[in-house]
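I'd like to ask some things about the structure below.
With one protein chain removed, the remaining protein chains of the complex are shown where they sit.
So, chain A:
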(Lines give C-alpha, C1' and ligand atoms only; values in the text may rest on other atoms or scores of the structure.)
Protein backbone atom coordinates (compact mmCIF):
# COMPACT_ATOMS: atom_id res chain seq x y z
CA UNK A 1 0.00 0.00 0.00
CA UNK A 2 1.35 3.41 -0.97
CA UNK A 3 1.88 6.12 1.58
CA UNK A 4 -1.14 8.39 2.06
CA UNK A 5 0.90 11.45 1.38
CA UNK A 6 1.30 10.49 -2.29
CA UNK A 7 -2.42 11.21 -2.74
CA UNK A 8 -1.81 14.53 -0.99
CA UNK A 9 0.94 15.28 -3.49
CA UNK A 10 -1.42 14.50 -6.35
CA UNK A 11 -3.90 17.07 -5.04
CA UNK A 12 -1.18 19.61 -4.52
CA UNK A 13 -0.12 19.00 -8.09
CA UNK A 14 -3.67 19.38 -9.37
CA UNK A 15 -4.08 22.61 -7.38
CA UNK A 16 -0.90 23.81 -9.10
CA UNK A 17 0.62 24.45 -5.73
CA UNK A 18 3.26 21.74 -5.60
CA UNK A 19 6.90 22.58 -4.96
CA UNK A 20 9.48 21.34 -7.51
CA UNK A 21 10.98 18.92 -4.96
CA UNK A 22 7.64 17.35 -4.15
CA UNK A 23 6.74 17.20 -7.83
CA UNK A 24 9.88 15.22 -8.48
CA UNK A 25 9.01 12.85 -5.64
CA UNK A 26 5.52 12.38 -7.08
CA UNK A 27 6.80 11.71 -10.59
CA UNK A 28 9.30 9.16 -9.39
CA UNK A 29 6.70 7.38 -7.35
CA UNK A 30 4.23 7.30 -10.25
CA UNK A 31 6.88 5.74 -12.49
CA UNK A 32 7.40 2.91 -10.06
CA UNK A 33 3.80 2.36 -8.89
CA UNK A 34 1.11 1.28 -11.37
CA UNK A 35 -1.70 1.65 -8.85
CA UNK A 36 -0.92 5.28 -8.04
CA UNK A 37 -0.40 6.06 -11.67
CA UNK A 38 -3.91 4.83 -12.44
CA UNK A 39 -5.42 6.91 -9.65
CA UNK A 40 -3.57 9.95 -10.89
CA UNK A 41 -4.80 9.48 -14.44
CA UNK A 42 -8.33 8.92 -13.26
CA UNK A 43 -8.19 12.18 -11.34
CA UNK A 44 -6.91 14.05 -14.36
CA UNK A 45 -9.53 12.44 -16.54
CA UNK A 46 -12.44 13.38 -14.29
CA UNK A 47 -11.22 16.99 -14.18
CA UNK A 48 -11.04 17.05 -17.95
CA UNK A 49 -14.61 15.68 -18.11
CA UNK A 50 -15.92 18.32 -15.75
CA UNK A 51 -14.14 21.07 -17.65
CA UNK A 52 -15.52 19.78 -20.93
CA UNK A 53 -19.12 20.56 -20.02
CA UNK A 54 -18.51 24.21 -19.25
CA UNK A 55 -20.16 25.77 -22.27
CA UNK A 56 -23.74 26.30 -21.30
CA UNK A 57 -25.50 29.46 -22.48
CA UNK A 58 -28.23 31.38 -20.74
CA UNK A 59 -31.73 30.91 -22.20
CA UNK A 60 -33.05 33.25 -24.85
CA UNK A 61 -34.35 36.67 -23.73
CA UNK A 62 -32.69 36.18 -20.37
CA UNK A 63 -31.57 39.80 -20.07
CA UNK A 64 -34.94 41.19 -21.15
CA UNK A 65 -36.71 38.93 -18.66
CA UNK A 66 -34.54 40.14 -15.81
CA UNK A 67 -34.90 43.79 -16.79
CA UNK A 68 -38.68 43.37 -16.90
CA UNK A 69 -38.64 42.20 -13.28
CA UNK A 70 -36.54 45.06 -11.93
CA UNK A 71 -38.16 47.84 -9.91
CA UNK A 72 -39.05 50.89 -12.00
CA UNK A 73 -36.35 53.23 -13.13
CA UNK A 74 -36.02 56.73 -11.71
CA UNK A 75 -37.53 59.50 -13.82
CA UNK A 76 -34.35 61.57 -13.70
CA UNK A 77 -32.43 58.85 -15.54
CA UNK A 78 -35.11 58.49 -18.18
CA UNK A 79 -34.99 62.25 -18.83
CA UNK A 80 -31.23 62.20 -18.97
CA UNK A 81 -31.21 59.36 -21.48
CA UNK A 82 -33.81 61.07 -23.66
CA UNK A 83 -31.75 64.25 -23.72
CA UNK A 84 -28.64 62.28 -24.60
CA UNK A 85 -30.35 60.46 -27.43
CA UNK A 86 -32.03 63.55 -28.92
CA UNK A 87 -29.63 66.44 -28.33
CA UNK A 88 -31.00 68.50 -31.20
CA UNK A 89 -34.63 68.10 -30.20
CA UNK A 90 -33.71 68.87 -26.63
CA UNK A 91 -31.91 72.06 -27.62
CA UNK A 92 -34.73 73.09 -29.94
CA UNK A 93 -37.45 72.57 -27.34
CA UNK A 94 -35.45 74.40 -24.72
CA UNK A 95 -34.99 77.28 -27.13
CA UNK A 96 -38.71 77.36 -27.90
CA UNK A 97 -39.66 77.40 -24.24
CA UNK A 98 -37.29 80.22 -23.38
CA UNK A 99 -38.16 82.13 -26.52
CA UNK A 100 -41.91 81.90 -25.99
CA UNK A 101 -41.50 82.95 -22.40
CA UNK A 102 -39.51 86.05 -23.10
CA UNK A 103 -41.53 87.07 -26.12
CA UNK A 104 -44.81 86.66 -24.26
CA UNK A 105 -43.58 88.75 -21.41
CA UNK A 106 -42.68 91.60 -23.77
CA UNK A 107 -46.09 91.23 -25.44
CA UNK A 108 -47.76 91.72 -22.09
CA UNK A 109 -45.50 94.54 -21.02
CA UNK A 110 -45.74 96.63 -24.10
CA UNK A 111 -49.32 97.74 -23.94
CA UNK A 112 -48.45 101.36 -24.34
CA UNK A 113 -48.66 103.34 -27.51
CA UNK A 114 -45.36 103.90 -29.24
CA UNK A 115 -44.15 104.78 -32.66
CA UNK A 116 -40.84 104.75 -34.43
CA UNK A 117 -39.24 108.19 -34.62
CA UNK A 118 -39.47 109.85 -37.97
CA UNK A 119 -39.66 113.62 -38.25
CA UNK A 120 -42.60 114.00 -40.57
CA UNK A 121 -44.97 111.55 -38.84
CA UNK A 122 -48.02 113.23 -37.31
CA UNK A 123 -49.33 111.73 -34.06
CA UNK A 124 -52.91 112.36 -32.87
CA UNK A 125 -54.46 110.36 -29.98
CA UNK A 126 -52.82 107.02 -30.68
CA UNK A 127 -53.20 107.55 -34.39
CA UNK A 128 -50.16 108.04 -36.53
CA UNK A 129 -50.56 109.77 -39.87
CA UNK A 130 -48.22 109.80 -42.78
CA UNK A 131 -49.44 113.09 -44.24
CA UNK A 132 -50.28 113.37 -47.93
CA UNK A 133 -47.39 114.53 -50.03
CA UNK A 134 -44.83 113.64 -47.37
CA UNK A 135 -42.16 110.99 -47.83
CA UNK A 136 -41.20 109.05 -44.67
CA UNK A 137 -37.84 107.38 -44.92
CA UNK A 138 -37.09 104.15 -43.06
CA UNK A 139 -39.29 101.48 -41.44
CA UNK A 140 -42.35 102.64 -39.56
CA UNK A 141 -43.38 100.67 -36.48
CA UNK A 142 -46.54 101.50 -34.53
CA UNK A 143 -47.45 99.73 -31.30
CA UNK A 144 -50.93 99.81 -29.82
CA UNK A 145 -52.17 102.46 -32.23
CA UNK A 146 -53.57 103.12 -35.68
CA UNK A 147 -51.55 104.10 -38.69
CA UNK A 148 -52.98 106.07 -41.61
CA UNK A 149 -50.85 106.28 -44.68
CA UNK A 150 -51.75 109.12 -47.02
CA UNK A 151 -48.28 109.88 -48.22
CA UNK A 152 -45.35 107.60 -49.00
CA UNK A 153 -43.29 105.32 -46.75
CA UNK A 154 -39.95 104.26 -48.10
CA UNK A 155 -39.49 101.15 -46.04
CA UNK A 156 -41.50 98.46 -44.20
CA UNK A 157 -44.61 99.19 -42.19
CA UNK A 158 -45.38 97.17 -39.07
CA UNK A 159 -48.45 97.72 -36.91
CA UNK A 160 -48.50 95.80 -33.68
CA UNK A 161 -51.81 95.40 -31.90
CA UNK A 162 -53.51 98.04 -34.02
CA UNK A 163 -54.69 98.80 -37.52
CA UNK A 164 -53.30 100.46 -40.55
CA UNK A 165 -55.15 102.23 -43.32
CA UNK A 166 -53.53 102.76 -46.63
CA UNK A 167 -55.18 105.62 -48.52
CA UNK A 168 -55.52 105.21 -52.27
CA UNK A 169 -52.93 107.91 -52.73
CA UNK A 170 -50.66 106.42 -50.10
CA UNK A 171 -47.67 104.31 -51.00
CA UNK A 172 -45.40 101.93 -49.15
CA UNK A 173 -42.24 100.68 -50.79
CA UNK A 174 -41.60 97.80 -48.38
CA UNK A 175 -43.84 95.19 -46.72
CA UNK A 176 -46.91 95.98 -44.66
CA UNK A 177 -47.52 93.84 -41.64
CA UNK A 178 -50.21 93.87 -38.98
CA UNK A 179 -49.68 91.92 -35.80
CA UNK A 180 -52.67 91.48 -33.54
CA UNK A 181 -52.42 88.06 -31.97
CA UNK A 182 -49.98 86.52 -29.63
CA UNK A 183 -49.02 83.91 -32.19
CA UNK A 184 -48.44 86.54 -34.82
CA UNK A 185 -46.27 88.29 -32.31
CA UNK A 186 -44.20 85.16 -31.69
CA UNK A 187 -43.98 84.46 -35.38
CA UNK A 188 -42.86 88.00 -35.98
CA UNK A 189 -40.09 87.54 -33.40
CA UNK A 190 -38.95 84.26 -34.89
CA UNK A 191 -38.79 85.84 -38.34
CA UNK A 192 -36.93 88.81 -36.93
CA UNK A 193 -34.44 86.56 -35.16
CA UNK A 194 -33.95 84.46 -38.26
CA UNK A 195 -33.48 87.55 -40.38
CA UNK A 196 -30.96 88.94 -37.95
CA UNK A 197 -29.18 85.63 -37.85
CA UNK A 198 -28.92 85.39 -41.62
CA UNK A 199 -27.81 89.00 -41.85
CA UNK A 200 -25.19 88.25 -39.25
CA UNK A 201 -24.01 85.23 -41.18
CA UNK A 202 -23.98 87.13 -44.44
CA UNK A 203 -21.96 89.85 -42.79
CA UNK A 204 -19.45 87.40 -41.42
CA UNK A 205 -19.34 85.70 -44.82
CA UNK A 206 -18.64 89.04 -46.45
CA UNK A 207 -15.70 89.49 -44.12
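We take it that contacts are C-beta pairs under 8 Å (C-beta built on N, C-alpha and C of every residue); 3 or more make two chains touch, one makes a residue touch a chain; residues count from 1.
One rule holds for everything that comes next: contacts and distances are computed from a predicted model.
Remark: of the listed names "Pyridine nucleotide-disulfide oxidoreductase", "RNA polymerase sigma factor SigW", "Putative effector of murein hydrolase" or "Roadblock/LC7 domain-containing protein", the one matching the undisplayed chain in UniProt is "RNA polymerase sigma factor SigW". Touching the missing chain, out of A:2, A:67 or A:167, is residue A:67.
If you put the missing chain back, the residues of chain A touching it would be 11, 14-15, 39, 42-43, 45-47, 49-54, 56-59, 62-63, 65-67, 69-71, 73-74, 76-77, 81.
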